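Reading through the structure tokens given below for one structure.
Not every chain of the complex is shown here; the ones you see sit where they belong.
To keep things simple, chains are lettered A, B, C and D as they appear, and every chain counts its residues starting from 1.
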Amino acid sequence: ATLDDVKAKGQLSCIVTTGLVGFAFTDENGRWNGFDVDFCRATAAAVLGDAEKVNFVPTTGKTRFTALNAGEGDILYRNTTITMSRDADLKLTFLGVNYYDGQGFMVNKNLGVTSAKELNGASVCIQTGTTTELNLADFFRVNNMNYEPVPIETNEEARTNYLAGRCDVYTTDASGLAATRATFDDPKNHVILPEIISKEPLGPAVRQGDDAWGDITRWVLYALLAAEEYGVTQANVDELAAKATGNPDIDRMLGTEGDFGAMVGLSKDWAKNAIKAVGNYGEIFDRNIGPDTAIGLERGLNALWTEGGLMYAPPIR
Amino acid sequence: MSEQAIETTEMQISDEVAIEITGMHKWYGDFHVLKNINLQVRRGERIVICGPSGSGKSTMIRCINRLEEHQQGSIQVGGIELSNDLKNIDAIRREVGMVFQHFNLFPHLTVLENCTLAPIWVRKMPKREAEEAAMKYLERVKIPDQAKKYPGQLSGGQQQRVAIARSLCMNPEIMLFDEPTSALDPEMISEVLDVMIDLAKSGMTMLCVTHEMGFARKVANRVIFMDGGEIIEENEPEQFFTNPKSDRTKLFLSQILHH
Amino acid sequence: MAAADIVDSRSALSRAWNNKEARSVILQILTVALLFGFFFYIIRNAVINLETIGKGYSFTFLSAPASYDINQTLIDYNSRDTHFRAAIVGILNTLLVAVSGIILATIVGFVLGVLRLSKNWLMSRIVYCYIELVRNVPVLLHILLIHGIVVNTLPVPRQSPSFFSESVFLSNRGLYVPSPLPEPLFWATMIAFFGGIVGTVLYKRRARKLQEETGRILPVFRVGLGLIIGLPFVVFLVTGMPMNWSYPELKGFNFVGGVAMKPEFLALWLALSLYTSAFIAEIVRAGILAVSYGQTEAAHALGLRTNRTLQLVIIPQALRVIVPPLTSQYLNLTKNSSLAIAIGYMDIVATIGGISLNQTGREMESMTIVLLIYLSFSLVISLFMNWYNKRIKLVER
Amino acid sequence: MSNLQDTQTYAPGQHPDMPPPLATRGIIGWMRKNLFSSIGNTILTLVAIAILWRIVPPILDYFVFDAVINASNREECVAKGTGACWAVISERFQVSLYAFYPEAERWRLKLTFLLLFVALGPVLFDRFPLRKQMIWFSLAYPFIAIWLVVGGFLGLPLVETKMFGGVMLTLIIGITGITFSLPLGILLALGRISNLPAMQIVSVAFIEFIRGVPLITLLFVASTMLNYFLPPGTEFDLLLRVLIMVTLFASAYIAEVVRGGLQAIPKGQYEAADAMGLKYWQAMRLIILPQALKISIPGIVNTFIGLYKDTTLVLIIGLFDVLGIMRSALADPKWNGLSTEVYIYTALFFFVSCFAMSRYSLYLEKKLHTGHKR
């Protein structure tokens, strides 16, 4: 089973993107950072007790599923859209949603375009092997428009091509657009068009067939969400976990009441380790892609359900 | 003539059989190269084989140390039957030395290394010993001073003498020569023949394909004439040259002696 | 006699091992068995692994809609067509860049090779430097470099310079040239063109006959050029230029009309052909040098002038030396075209081996197809080469 | 031509050497002969000068005279000069060499690199001092190198292969491929010319398959699909897989080169070895291969150059070789759009190493022409 493998190796292999600012990228010291990366670390912390025991496997849009299925990695945290065919035909098990996204378009202000319906005849940069490619094809076909697809392997190249004017439009998930725009010299000169042409629930995935492993990884994600809901943060988790707080939700999660970790084959303090390592969902969001970062994404759909968003963790009980 | 007589008496021919070929046939594809070859060579005999080009002379002597495979009949060398058995082939090749028309020295090794290679790797001699033996044979072929040179630095005659020394280093009982002088410039032929004559005097069993009739007269105690893959005539040298039995031999001799 | 005793006392196995034929048979059976064992092992693993994740091995996905678009297609294609058709589009794109690369590489390579041999010191030095610079740098870098230059340094469509009075545009969207739209009467020109080719062949035959009979030498090359290019041109003018041109025109975001060489194609094409041309130049040089100088001297001594010497003596001999390595360069170029994936040119590796593979998750099947296609390319090329080698082999003793 | 020397007569055999006429002598003579010997030649010279004039000064200006070496980002570069922005290279230089290799352990790479020359010396040059003894070190070098670079035993901490990258990775792939493909290639070549049909078929099939498909498809198979072919749960380092694929790939090409060499050895050499009673492997090792390899060296070096250049392809499957690591600089917002500089730097790196190799092969070719006379 994957859990045993991971424990035996003492390392979690986490498949991430080769580089998307805010989500997964290496800084100048070669250390991985980003939203998805933090989830990988949290998972490692929960499973192995050490957030640094992660082996990052960078993949392109095209190689990620092959890599997962062929056992290159134990879990895929790579802004991957959940679709039925991927779930069924590609033999993946999706664990939930860690970011609700939708495909958008970014253009240079100079072009004077205000709606995606005005893009007839444009050259569009897309990352190949992604759902965006399929959505794009459908969108233009349905609206009876022509376009020149400029297929590109990585986000960096897409960015380079877009800035050089090889394409008029860059399309990918709105979060990705914002992240990319944040790296421009002149972010103000680029607009993200209002149309969101698809639903892109992004979530982690594991290989189909190992339900125990699926459970573990799924509940790590939920624990991080729940932590935000209950106000457990990186700063106060130690204190809260020291002894039962009296709030049974928090106590069950942090292992001071019952032993929910054991149900999935983890230690008692699994959730505490995860939160301790990277903070709760909100902290992860704010640190990597939130309004105060260069990416500057609003919570929007990704706010907790209590605050009008879609983020909703099932109860740990 | 008198000279030849002297030589012959000097050399001893024992009764022991060195090579026995009986009813041997060989084909290249569909082409019947050797037809019913029967030949018995006793120890100490010196046999010269001649015949027109393409008559199968080379093929025959190459069969004797299994550079070619025969398909029918039998060949026995020193009592060992030539078959597909690798042990036998090894044993026979250790008995039989061969000198080629084009010397086939190993160009990347010095003369001395050429000579010691087989003793060291096949006979498993210590290097020192092999080198001493090699020097002895190089002296015998009168080029001990070239031992450190590479074959490419020697003249044709010298190279062929090295080739002979190299064969001798394995202490063979029988030596095969395939036109050893025909790739040499005329001046060099005699130096090689001298070495071969010397060898013959020492009592070595020799089979020699050659057209050097002077040599045949001097050392051979039998001359074999082949044509069309068959042994046409087997004779004493004197008889062979002066009074050949077959017409084909006569024709052949008239051509080659005329030249 | 001792040997005979040894023979008998040996065990059957060692006897077999010492028999030349038996040994070779044993060795071969061992090899084959090992090999089969190995294949059996990995195939079994693959089957088990595929089963655990619940996949099979089937090509039915080929008939499902591909759902993605391709920016350069030689045949009609849209996102509703099947993966199979997408694969065909990819194969054609591979062939397109390979064939055009081969043509350009051959021309440039021959010119460079000849210049390299030129008596002109300066020219041969320049070409030498060029060749060394080009062939000691990986082809992938060439592709990326040229693509980078095209995309980053050429202007965007709105500022693109035009040539030939606004009919050719060069921008980072590619090179746009007018495309011909023949009118009905254009068939006359086409007929003239093919007529010209036939005429040239006939003329060449006649010239040969005439030369054989009377010794007169007719200017075949010039007349042929006139017939194939001049004649259609005249017919074209006489019939009143029955040809419309679709001129590229900036409309909205992009140029519309004309035909475009996309930057991806342009970069791949130029990079592959320049890279390969450096190797071809060396092959050509070696081929010409392989014809000994004595041949030239003999021809000169017989009174043949330089161009006739080249035509009758040097080139026929040099070609024998040149063609075999040349074909293997062609094969290399074709294989290197798979690097298209690095810049997003939609060749076979990018379509069926890339997007289709990824969208359907059919790695085994897709890679099988890709490998088979490349293998058949090389099979065809080596068949040709064997045929050619046999045909031109010098007769010797 | 009323030269004084013409009118003077000398006794037969006494004619002194004279310098050639002025027009064929010295610089003028040289120029007349090499640049202006005919009309066509003169035109060619002019064209060549025009090309140089048009190309060299702008290139020099852009890359040298107007180039900017010190800047902290691209905007500063643009502000400082109109030429190339080498600042990106100077900033990324260390990374381009060692990539993610931990800083504290980099001395190990430097040592390995130094030792490489000590190990190569006796292999490449036959007049190297103490050659016989040093060869042993050369043979041991691969193992020493693995120990130094990867570590994890005998006192060196382990550095995982995913930390490898940059020039160092390029060298590792190149040198490993070169070292291991040679013996494998020789075996394949022997198989291909052997008279055992099964060996022949196997070798031919392997060689032709590998030569028939592009390296990147093989790398793709190795990088993403290999696990399908291994027993479930096997761990197999990605770098190791790439190394194996590259080695297999190169060995097929080496095999063809060596086969050429083997076929150039006269049949007489085989026969002489046979007649002397040498066994197959003895004959090969002592007689045939030494000669065949010597002939094939230029071809082998060329294959190595090709292999070395092909190491760049690993970037397509996500390993960061020099090219890959330098390309990641392009993703840095600070250096956006400097692809030319980055690629030229990488190209230069490859040019220097490949050109050196091809020079070496020329040197060998010259040396081989002198035959076995030393």
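The rule is short, and it goes like this: contacts are C-beta pairs under 8 Å (C-beta built on N, C-alpha and C of every residue); 3 or more make two chains touch, one makes a residue touch a chain.
Source: prediction; values computed, not measured.
K.L.:
What is the full stoichiometry, given one copy per chain type is shown?
P.N.:
Although only one copy per kind is displayed, the whole complex is A x1, B x2, C x1, D x1.
Heads up, the rule we're going with is that only the chains that are shown with their structure count from here on.
K.L.:
Show which chains lie in contact with chain C and also with chain D.
P.N.:
Looking at chain D and chain C together, the chains touching each of them are A, B.
K.L.:
Taking the mean of all protein CA atoms as the centre, name the chain whose own CA mean is closest to it.
P.N.:
Per-chain C-alpha centroids ranked by distance to the global centroid put D first.
K.L.:
From the centre of chain B, which chain's CA centre is farthest?
P.N.:
A
K.L.:
Mind checking the centre-to-centre distance between chain A and chain C? Centres are C-alpha means, answer in whole Å.
P.N.:
43
K.L.:
What whole-Å value do you get for the distance between chain B and chain C if each is reduced to the mean of its CA atoms?
P.N.:
Centre-to-centre distance between chain B and chain C: 56 Å.
K.L.:
So what's the Cα centroid distance for chain A and chain B, whole Å?
P.N.:
Computed value for the inter-centroid distance: 85 Å.
K.L.:
Give the residues of chain D touching no fewer than two other chains, as numbers and ranges.
P.N.:
224-225, 227-228, 232, 327, 337, 339, in rising order.
K.L.:
What parts of chain B, by residue number, touch at least two of the other chains?
P.N.:
Residues of chain B never touch two or more of the other chains.
K.L.:
With touch defined as at the top, which chains are paired up in contact here?
P.N.:
Going through each pair of chains, those in contact are A-C, A-D, B-C, B-D, C-D.
K.L.:
What residues on chain D touch chain B, complex-wise?
P.N.:
266, 268-269, 271-272, 274-278, 282, 286-287, 290-291, 294, 371-374
K.L.:
Okay, in this complex, where on chain D does chain C touch?
P.N.:
These residues of chain D touch chain C: 34-35, 37, 41, 44-45, 47-49, 51-52, 195-199, 202, 208-209, 211-217, 220-221, 224-225, 227-232, 305, 309-313, 315-316, 323, 327, 337, 339-340, 343-344, 346-347, 350-351, 354-355, 358.
K.L.:
What does chain B use to touch chain C in their complex?
P.N.:
Those in contact with chain C are residues 79-80, 83-89, 91.
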